[in-house]
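With one protein chain held back, the other chains of the complex are shown just where they sit.
Order of writing sets the chain letters: A and B. Residues in each chain are counted from 1.
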Amino acid sequence: MTLARTAAVPTLDPGIAWDALVIGGGATGAGLLRDLARRGMRTLLVDRSDLGTGTSGRYHGLLHSGGRYVARDRDAARECIVENRIVRRIASFAVEDTGGYFVATPDDPDDYVDAFPALCAASDVDCEEVDVTEVLRRNPTLNPRIRRAFAVPDAAVEPWALIEGNVADAAELGSLALPYHRVVGFDRSGERLLAARVADVRSGTEYRVMAGQVVSAAGAWGGQVAALAGAKLTMAPGKGTMLVFNQRMTDAVINRCHMASDGDIMVPVGTVAILGTTDIHVADPDHWQITRAEVDELLDEGEKLFPQLRRMRLLRAYGGVRPLYDPSETGTESREVTRAHVVLDHAPRDGISNFTSIVGGKLTTYRLMAQDTADAVARKAGVTERATTAQEPVPDPHGDGKGRYHWLGGRLAAHEADGGGDAALLCECELVTRSQLEEVLDRRWPCSLDDVRRLTRLGMGPCQGGFCTFRAAGAVADHAARATSDPIAIGDMTEQAMADFLRERQRGTQPIAHGRQLQEAVMTAGFHWGTLGLGSLVGTSPGSDAQR
Amino acid sequence: MPSADVAVIGAGLAGLLTAVRLAENGARVVVLSEGNGALHWAGGPIDLGFRPGARTAAAVVGQLARRRAHPYAVLGADVAPALDWFQRLTGDLGLPHAGSLSGGFGALPTGIGGIRPVSIVPEAQAATLQPWAPGERLVIAGHAGYKDFWPRAVASSLARPEVWGGFSRPDRVVGVALDWPGLRERRNLNALRIAEHFDDPDWRAAALDVTARGVASTGSGPVRVGLPAVLGLRDHPRVLEDAIQRFGAPVIELPLVPPGIPGIRLHDVLRAKLRALGGRILIGERVARVEVTEATVTAVATEAATREVLTRVGALVLATGGVAGGGLVGDPDGAIREMVLGLPTDGPPIERWLHGDPLNPASLPIAGAGIRTDEALRPVDPRRPARGPLFGNVRVVGSLLAGQQWMIDRSGDGVALASAWRAAASLAGTTASATRSSRTTEAVR
Partner (left out) sequence: MTIASVVDEALHETVGLSTDECLKCNICNEVCPVARVDDRFPGPKYVGPQAQRFRLAAPVPINLDGRPVHSPDRTVDWCSGCGWCTTACPAGVKIAEVNNRARASMRAGHRPRLRDWLISQTDLLGRFGAPFTPLANWTLQNRAVRWLIELVLGIHRKAPLPLYAGRSFRSRFKRRGGVLGRAGEVDLPPPDRAVVYFHGCAANYYEQHVADAAIGVLERNGFQVIAPPQNCCGLPMISNGLYPAARSKARHNLDVLAEYARLGYRIVGTSTSCTHTLKAEYAEMLDLHDEDARAVSEATWDICEFLLDLHEEGRLDSGFGRIDLDLPYHAPCQLRSHGIGLPAMDLFALIPGLRAVDMDHDCCGIAGTYGLKKEKYDIAMRVGEDLFRRVEASGAAETACDSETCRWQIASATDRPSRHPVEYLAAAYAAADAAGTAAGTAH
């Protein structure tokens, strides 16, 4: 299967009447785009920012086996394991088959541990007790006092490749995803939404998008989108903070074998390991902070699994907001609300016949969430085609489509097979080559370096953009020079790209820096401000407070 | 056990200058450093201090000296003699530095298309101290495909007047991306490799030729040529001279992302000078332990492959750098630890280590953390400075001294020079003590 490639960046053709409009370009939205497209509905997806910048781009990276839910929520556990198997099959390129363990630390109560295998069995979650010594041998930094270990089919999943693949699949069928297009309002007539008013965030141009059905997959922002349509939907966003460690101190997902709580999972995701997470209600999904206190709490919990954790190199902290739905519509504490996904039909709720929202859920079950939603939407539209998304593979945006799992060493091996060397590497930490970067710029320009990061992993290694930002900015300048010969414009564009990226990268370092990462931050800042005169390029212009 | 009159810990600018000065005065000096020092990142200029609107470095030094917390409060008067010595020393070593305390600032363009204010610069950047004449253009030239220097991007950025602040600037800035011989085929390319190429006369001639033609293609009239800082490592003076000759125009080396070739040149000549004076530099020697008797350091133990090597010393100079240099470490519990002697440190609380908009150098208060000292640069307890120095024979130099916001003040190199000067003076006549401290075979592993 080949990827459809548009020669130029797609723009909105206001003449098209879409069968469906999907709002929100996270995993669910992308999955929905694919599902609806496969059912023959010509669908447009819009997101106010780049694809995968909501919760999907800020989650833990875990493809759940369901083991985490076997005690509290058997239905969720069962859903997880079923979808786990499906995602492994249809999108193996985005999945690293890390496997996972539930380990019993001294802090984990016997009754839970003893019951665990049976609980897993009851939910059809594969679970096998393994020799603790073997687990410790493979993971020498794990708590040596763990007394039992169970293997489960947890895995790590990379969200942006998954989203890209879903979108590419839909594009083959004439559907389209448009980042940086924000819904600013609807034209409503009686019971129907006739059109959505969509603004191109970068140019300011507004369009009217005619769509037969409107679906909100806006996650934590679902309430805001619903409000634009005149519907009532109260979300109870729950912030989760995660810590990114420089090294994979484990090659398998490690879970505490206890009733699920904060800071009890370590997931190897690509070249890093991510510890999570917390659960704190926030009023506004766009405005919140990560505090050192939260970081300390996570480290305290994480030390129960990895006693040396505070000595390991912590790269950054980031947070994501869970799209939790509050059925009571009071916006209460997120701990009380359900994590299950819910498809909301706004016809009976709000008297809008062609508006549907999908809320709740987790990335592992994105395909099922999309399917359930697509079922509802298709029914409303009178479309009888059934879903095929569980059977058909998602195209691999970067690879050879051979259906292999993602291999940690893949990028290095590919580069080495090309002869290796650093001349072509713009981001050395993550092995991003100049041509890879230019290819993304070709496809997505105008875009930010953060957008490039999502598709390449630029700046996600130990230097956190300290070295590569400038190289990437150079590539941006070259790219911009194709469209304009005005040096001022090029200079401004390049500076903007540089400044935005540096700011975003360093935001994640501030709450956590100690030890080597603190040294790294100060050293790189030293040569930025000192040697390279960054101060002459970026003023003290206030950045946005939003923790985006 | 081996002995040295003075052991200098740290091989950055402050450490090496202190060692050279001490050796010049006849001391037996050993420099111990965990690895190569921060000079390997440096871009050339010697920053004595800068504030927007300041006319001379001397004025800034004076201003900073009036700030009680800044090391210049103690060292302000040493800057002039230290600079004088530094310029004579580097001149003798074939790496002369232009500029003066009272000579005013210029704007040095950098490899990311910005500028930095400079007052003391090596010869390869001296052209920046001359104001630009009307009609004079700046041509930024470099090898296309060298990932750390994008000539057209640099030129586009520098074409914007606001980048230059109020400094004298060229009327026109143009970028040319060239094909330097053989570099396109290379699988590995960094500043050091290119600099080594420039050391080769044949390659150099060809590269300069290509560059000259590229410069000429941008027009006629007075020009200065901006190149990435890769103009030779061992043979830099010859390379620079050849370039100026070939272009018939002044040349400016633009500092790049590390490795910093200008800094490595300086490191190499200082190291050679120290060795010529009989001093030693031991790289890869991490200090494990220090022996102390009654507030006097008597010996320094460095980690070896097994056991330690204990060196008897008459005095110890700490030039380990602040947080950036690794001389201070910030622990997750908020403690800021000094790594050799465990000296009490002066620094912000953890919530303010990195704080505020990252695109503001004031967002790194931790960079100002360091050790407080008395007038003789002996360490004191910042909470009890009146109690006097914690060690009689220890001096603190360089960025380990508290109270510098060197990213904002741009005074880091000036502090290095001045503190090296003063520390060396205050340690004149020190010798390793006659009493031997106990030999130890304590294993390090």
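FYI, contacts are C-beta pairs under 8 Å (C-beta built on N, C-alpha and C of every residue); 3 or more make two chains touch, one makes a residue touch a chain.
For clarity, every value in this text was computed on a predicted model and none was experimentally measured.
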_Residue of A:R411, A:R434, A:R503 or A:H528 in touch with the missing chain, whole complex considered_ = A:R411
_Touch criterion as defined above, residue of A:R72, A:R145, A:H287 or A:R311 at the omitted chain_ = A:R311
*Where the complex has a chain not shown, which of A:D126, A:D345 or A:D422 is the residue touching it?*
A:D422
*Which is it among B:W41, B:Y72, B:W406 or B:W421 that touches the chain not included here?*
B:W41
*Using the touch definition up top, pick the residue from B:A23, B:L341, B:I366 or B:A402 that touches the left-out chain.*
B:L341
_Tell me which stretches of chain B touch the chain missing from the display._
1-2, 33-37, 40-41, 186-188, 190, 192, 196, 258-259, 264, 275, 280, 282-290, 292, 302-307, 309, 326, 329, 331, 337, 339-342, 439, 441, 443, 445
*Sites on chain A contacted by the missing partner chain, in the whole complex*: 138-141, 246-249, 251, 271-272, 308, 311-313, 404, 407-413, 416-417, 420-422, 428-429, 431, 461-463, 466-467, 515-516, 519-520, 523
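Quick note on the criterion: only the chains that are shown with their structure count from here on.
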*Would you kindly tell me how far, in whole Å, the mean C-alpha position of chain B lies from that of chain A?*
42
*chain B residues touching chain A - in the complex, by the definition given at the top*: 41-43, 47, 108, 110-116, 145, 147-150, 152-153, 155-160, 163-165, 173, 186-190, 255-258, 260, 322-324, 326, 329-332, 350-351, 353-355, 357-364, 366-367, 406-408, 410, 412
*asked:* List the residues on chain A that touch chain B in their complex, please.
replied: 292, 296, 299, 310, 419-426, 434, 467, 470-471, 473-478, 481, 487-488, 490-492, 494-495, 498-499, 502-503, 506-507, 509-510, 513-515, 518-519, 521-523, 525-527, 529-543
